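Shown next, in structure tokens, is the structure this report addresses.
A protein chain is absent from this complex, but the other protein chains hold their places.
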Amino acid sequence: MISKRTRTAVLKELHSNKLATVGTALILCMLFVGMFAPVLAPHDPTQQDNSQTHQPPAFMGGETETTRLVDGEMQTVTEDNSGSLTHPLGTDTNGRDVLSRAIYGARTSLLVALTAMMASLILGTSVGMTAGYFGGKTDTILMRFVDVVLAFPALLITLAMIGVIGPLTFFIPDPFVTSGLITDRPTHMVFPVTITAAIAAVIWVWIARVARSEAIRVKNEEYVTAARTMGRSNFGIIRKHVLPNSITPILVLATIQVASIIIIESSLSFLGFAGTNLSWGYDIAQGRDYLGTSWWLSTIPGLFIVIAVVGINLFGDLLRDALDPGIDRGEV
Amino acid sequence: MTKPIIKVRNLKTRFFTEMGQVNAVDGISFDINQGEVLSVVGESGSGKSVTGLSLMDLIDSPGQITDGEIWFHHPDLAAERGAADDAVDGEFVNLRSLHQKARRSLCGTELGMIFQDPGSAFHPALTVGEQIGEAVESRRRIARGEDYDVKEMLLDLCSLRSSFVSDESYDEAIGLLEQVDIPDPIDRADEYPHEFSGGMLQRAMVAQALASDPAVLIADEPTTGLDVTIQAGIIDLLRELQADTGMSIFLITHNIGVVSSIADRVAIMYGGKFLELGPTDRVFEKPANPYTEGLLNCLPDPTDATNIIEPIHGNVPSLLDHEMPAGCSYADRCPAVTEECTETNPSLQPTPETANHLVACIHAETAESTTTFPVATTTPSVLSDGGASADE
Amino acid sequence: MEVQVLMSESTNSSRSTDIPSTTIEEIDLDTLVRVDNLCKYYEDDRGLIDWALSRDPEKVRAVDGVSFEIKRGETLGVVGESGCGKSTLARTIMGLHQPTEGTVLFAGKNVAEQVKSDRKRFARRAQIVFQDPSSCLDPRLTLREIVREPLDIHKVGPKPHRNERVEELIERVGLATDQLDRYPSELSGGQRQRIGIARALALDPELLLLDEPTSALDVSVQAQILNLLQEIQEEYNLSYLFISHDLSVIRYLSDRVMVMYLGKIVEIAPSEVIFEEPAHPYTEILLSSTPSKKANIDGKQVRNADIPSPRNPPRGCRFHTRCPVVVPPDNHNVEFEQDEWLAVFDYKLRLRSGRLDTNKLTELVELQDNKTENQTNIKEVVRETCGIPQTLSDSTAEEVLDDSLSALADGDTETALECIAVDFESPCEKQNPPVMHISEGHHSACLRTENE
Partner (left out) sequence: MREEVQFFVSRSLQGIVVIWGIITAVFMFRFISPTNPARLIAPDDASEELVRAIEIDLGLNDPILIQYVSYLTGVVQGDLGFSYSTNTPVRGRIIQVLPATLELAFAALIFAVIVSIPLGIISATHRGTKIDSVANLTSLGGVSTPNFWLAIMLVLLISVQLGLLPTSGRPIGLGEGIRMLIFQANIGGLTTWLSHMILPTIALGTYFMALLFRLTRNGVLEELGKEYVLAARGKGLPNPLIMYRYVLRNSLTPVVTVTGLQLGGLIGGSVVVEAVFAWPGIGRLFITSLNLSDWPMMQGVLIIVGVGYVVTNIFVDYINSSLNPQVELA
């Protein structure tokens, strides 16, 4: 599917555009972090340690004075409040390592985003192609359905679907732990099925819309007519001509939608519908109550989200610029 | 006696694209005389449209006019600036050394342009009458010396009803539509471009160009894409208008038939250069450049059943700087090519028989001449400047 | 209705002409394609509101009752302006559209049925070359894949054989085989058109439909393609249906020429005849409007620069709204000089299309600085806009016209139209001109032809 030309175009764009390089690097980083989370995380993200609560990040230093109950009476105590390298990004209320949790959060986000994306890509492309290529009544019916889904804000409809399905999760054994390479890490990855399904149920519609308009554009090209005069079947035409010529904008959109999925996923877990507590949104929600004292609890997972989404958006821009259909059709 | 209205000397327009530098116009020199139709013929990618846009100063980034002079006959402006000014030469003003604002104001008043595709040269969301009215209005405002700046624009923005176009200008626009033979101009003025047929829209385009009451009308492929019966109408219209107003027409086209119906003189353009320039009949009857000859031989003739066409082999050359040959740009397709052709770049020289028939080919017989384009001026400094650069 | 008229006319005249009738037995072996009373109407989709108001969708009569045939090995040129239905005709012959009415017989068999039952087999007999070289090749495929596509679809021989055949074809159309792995975007327009031709030739068809194959090309390249087409026609014994709007190109390639206007054939004749002795005024105008390096455009021109829409074509002869020689009324009440008649006829057409009514007239009067908008003034303005002289040479006609103008000035457009409905009616308006036989293989559909 990826031709030599596409590859050279992407490489060329990568070469000439610094931001695109940053985006690609960020995406690769995120994939790497997500994949090797158990190896990279310094601690077990679920391990609680009550002696190590609210540790600040390593770059914080100094002492603070707090008033607390000591031996039954209120006293002002000077505490050492400098961060340590054991917990580079500090610890939360339960003494869990923030960095490890952020790394595992990346894993959850990726898992949800990629699965939901694949599902909506397949569904959206097939529906869109069918509607666009055949037109007529098929088109009208399918597109009215799409209109109905579009009429709801994505977040509301995913929430409603969570209400319908209930929180389903699926446990996947972690290959690093099962193989015995790593110990002291959670043995299973939690895959939030409901969230993924609900998100896919919304996102595919956008894909379908683009796929449809692309199919309509391509089917009016003369090479499609030519293929028909040669006796190619409709299915053959879609497979050989329509799909390859409309896949670029679909892929670009899909890339950018991965960013929206990550945001939706984190919003859902922020609201408490995550299905797993190893998620950025969940951590942000947990840290909210300690904004005055431990600001890093909400800030750090959020930064992770922003960095990931910036990376994906930059990568999407790169794809769009490199695979611009205008260049593709031989226009200078 | 014919007097020039525009004298172009060694004009070079370049585009700086990702693929490299494109020499769209590569050092051309010519005069447009008062009241004549000068036509530039060339195949696609020969740089003829860019020539027109360069005259109008409508070259946008990544393009740029890099060299050359465009002398425009404008006694008033010349007098205003005084003879000492570098940009003034007798009654001529060098458009390239004018300030941008002064340059722009000439576009609405002295120079008019017809674009190739009227469908995309009209704004789809404004009525045709309004758009022509705008041209009329802006000419009037320039004549009155009025300025339209951001303040006026903000006032316009705030009151949706106020309009740039005054009623008189709008009425004049209707009159212009009538002048170009659009039936029911009152109704049509109120319609949007997409409600017009191609031919009608091209007429409206002509009306819009006439709104500035131009001394020179630059027509970029005015009949391309039109049906023949409609094309004939447009050519007739241009002929009539030219006879009525005495304006000069700079006609850019690829259609040799159109040229022979309307043009007084013709320039053959190829690879960003003029290969031949002369009276239309003369050039078509006795072409001096092999390219002109080849081009004429490519044309099937509807009036002759026995004619045989002889194609020119190969393709139109690229205008990319690094792909352009050192010598004649036609050398690789030319049947009469010699080694010398690939080395020397020919310049336009008069043919022995007719002085105003010029050809750029080292094999063509040419009369001895040092400066092909003498700039008839009083200031000798400009003469040497303009004359020398034309020969480069 | 109109269709039936034409059908009966064509069968009536079939004794004297060789316009084909609908019987299949008559087909001789020389005839490759036979088109009988072909009609193709497009319908706009009916929206919800149309459905709610049970409105009928508008029909576009792209091709309206066309009959002709193509002999083996000959080139039939089809010429006409935009909207005349020439591309629709080609696509209907190719079986890409179902005809609304009429049939296309390819070697005696109905194309619509052939395509339905076995598209592939028909594809081996007829192929098409398109106009737009930038859209006719799939930008994602290499040239090799493009030219091999028909061979792959039809599974012609084993793979290595197909590749050999591709190379053969590429060389035949004048390209080098080392270009085979390039993409269409890397080629010039002329080279792409050559690839289009190679692809069409791959299945060894008998008929090639050429839909404006050179109109997007430069003259020097156009000449190359025209010569290539001529060469391969001889070599492969092909029949061409060559569509173009350019008469000079048509003349260069065609044996016979068919001129179309708004979905109908106006004239069909051998090439020399069309160009030397055109019978139909439209053909004459086309010829005189085509500029060439030798002849200037001069002579006859259309009255009206707008081509009517095929959505709502004029009644009678479709060319009457633009024809410079519209037949004057034949009711003997009035007599006209041709110039006057055309002006009056224009007035009538304008009146009918609703482009003259009191509001507009008042504006018109104002625009001409005649502040007093009385009746005479309005009348004068109308006369001036339509180019009618102050008095017509025929007094009866003048009376009728004056009545109509007075009614118009009073604001009664309907009466104004009624006044002139009968006396100023051209036969061209009411009568669909029959196809007339002029000489061997020369037919024209114009009332003037009949009169001569």
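Just so it is clear, A, B and C label the chains in written order, and each chain counts residues from 1 on its own.
Note that contacts are C-beta pairs under 8 Å (C-beta built on N, C-alpha and C of every residue); 3 or more make two chains touch, one makes a residue touch a chain.
Predicted model, so just to flag it, every value in this text is computed and none were measured.
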Touch with the omitted chain, as defined above, among B:P4, B:G68 or B:G108: B:G108
Residue among A:G136, A:G166 or A:G180 that touches the chain left out of view: A:G166
Sites on chain B contacted by the missing partner chain, in the whole complex: 53, 56, 58, 60, 104-109, 112-113, 115, 117, 120-126, 134-135, 138-139, 142, 147-150, 152-153, 156-157, 164, 192, 194, 208-209, 211-212
On chain A, residues whose C-beta touches the chain left out of the figure: 144-145, 147-148, 150-157, 159-164, 166, 259, 263, 266-267, 270-271, 281, 284, 288, 291-292, 295, 298-299, 302, 305-306, 309-310, 313-314
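What we mean here is this: only the chains that are shown with their structure count from here on.
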Maximum inter-chain contact count - chain pair: B-C
Residue list for chain C, restricted to those that touch at least two other chains: none
Interface residues, chain A side, partner chain C - complex: 3, 5, 221-223, 225-232, 236, 240-241, 244-245, 328-330
Sites on chain C touched by chain A in the complex: 91, 94-96, 119-123, 126-128, 130-132, 134-140, 149-150, 153-154, 183-186, 196, 199, 203
Touch list for chain C against partner chain B, complex: 81-82, 188, 190-191, 218-224, 226-227, 245-252, 271-272, 275, 285-297, 301-302, 304-307, 322, 350, 355, 360, 363-364, 367
